[in-house]
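Here the complex is missing one protein chain, while the rest keep their positions.
Showing subunit A:
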């Protein structure tokens, strides 16, 4: 083991900022992070053991105890549930002879759930040793169980299990006209750096991750910083359940994304860029590396790009299963090899980002759009969309519709138009912007896709009338409780309390005051949390409570109060151990004279 780890550290030049990448290799080789490895890493990288353990415990894809040689994870996204993943998980557990969350006795296979893997249009989906599995059904599970049993190496598994489709079903402004390699950079050098920034400003481009900050302003603030060592970071950690458009953009339009990053580097004066790719998209890694190599060969990356004196290169860093790393300051922490805990802002990353230096962090789609604007000019972009939301938005559409996939629309398009295009019928409502976004009912389909109306990072999940909205809310509440980074109490404790209180109501233990208590809790978590995760974690409950109060009220009992757990069952251990079964050894769930 010593030699193996020494080799990894050599390859990473003893850089503690590479800790995530180093741990990924160790996890993938040993299927956990052995105690001895942690000691060795601590001394080689000169960081405390506790810091390494903290990082291992923070990320879902790292483990302190062994996982199976075949580590199977099934996506727990609501979109996968809608495609039958719950039954499938139980079926797979039976086939493999291993319980969910456990490792088989022989150490061969482990099975668990994981947060949305970004395959919502081709689920039920999962991961095996980090590689994406799609279109899972019982036949596929049979096949997987057989392959595991035969201990076939992953390279020999049939390709169709790993088939990932783009499913681009509607192209618009950006998807219709991919750029030729180098076109944007050539235009930038011909037109001038300042003039290009002016074009991006003119375009009105706003960040595509969801928050919608004006891109040109961000770049300008960064360029104006006194500190000259600056960084460009592409946020490809799309973890919002229901979002998968960045996966498609990086699969088919990566060159244009890299070009956008290089344009940004030219404007802000950065020499180093990073793509923070979510761990779930491991299948894209080699392809992206090859593309970077090709760009270097063509003089579009590296020293003296296109002979214009620009030095810039891009590194790809893989995440390890943490939704919170989509938040830009948490992402930067993660890039630095630490746990992804959001920083206090201000200072914003444009002044103090990666390693404390000015850093621009933008979404994949933003860089892609910036490259197109650099070529076509600001007006080309600005003439599309609404007054406050220029250009187009690329949506990931999933859930109850005939044609899930990628759709590009001008801002200002109505929800009804989108539903018609993707073949959605009997729609009850749509979750726009993922769990942290808004749930809209079928009374609101005239609303528009726009920052000023319905903002979205790209997630668009459709629910038809056969669905129980509370199932969705339940799924989202559990998602947030799982993904809370644990830094601040309102979110760490609050998301768990939300989950518990919601479960109590959904499972039928709720009474009159419980919905009010739930709502108060929502306000607390929303108003007191440190970052966007906690501030939006209550949205699924709040937006559905506002639209469907009866759904919640109908779950309540006509009693003043009932415990949220089975009281009598909680005495079972003591009863058994004391060998008692008298009347005093039991408790009624509701006291008889408590009825009002």
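Worth pointing out:
Heads up, the rule we're going with is that a residue touches a chain if its C-beta (ideal position, glycine included) is under 8 Å from a C-beta of that chain, and two chains touch if they have at least 3 such contacts; residues count from 1.
We adopt the following convention: contacts and distances are computed from a predicted model.
Name of the non-displayed chain as stated in its UniProt record, restricted to "Branched-chain amino acid ABC transporter permease", "ATP phosphoribosyltransferase", "Membrane protein" or "NAD-reducing hydrogenase small subunit": "NAD-reducing hydrogenase small subunit". Considering A:159, A:309, A:446 or A:584, the position touching the chain not shown turns out to be A:584 (whole complex).
Within the whole complex, the absent chain has one touching residue among A:290, A:489, A:523 or A:560, and that is A:560. Listed here are the subunit A residues that touch the chain not shown: 511, 513, 560-561, 563-565, 567, 570-575, 577-580, 582, 584-585, 587, 591, 593-594.
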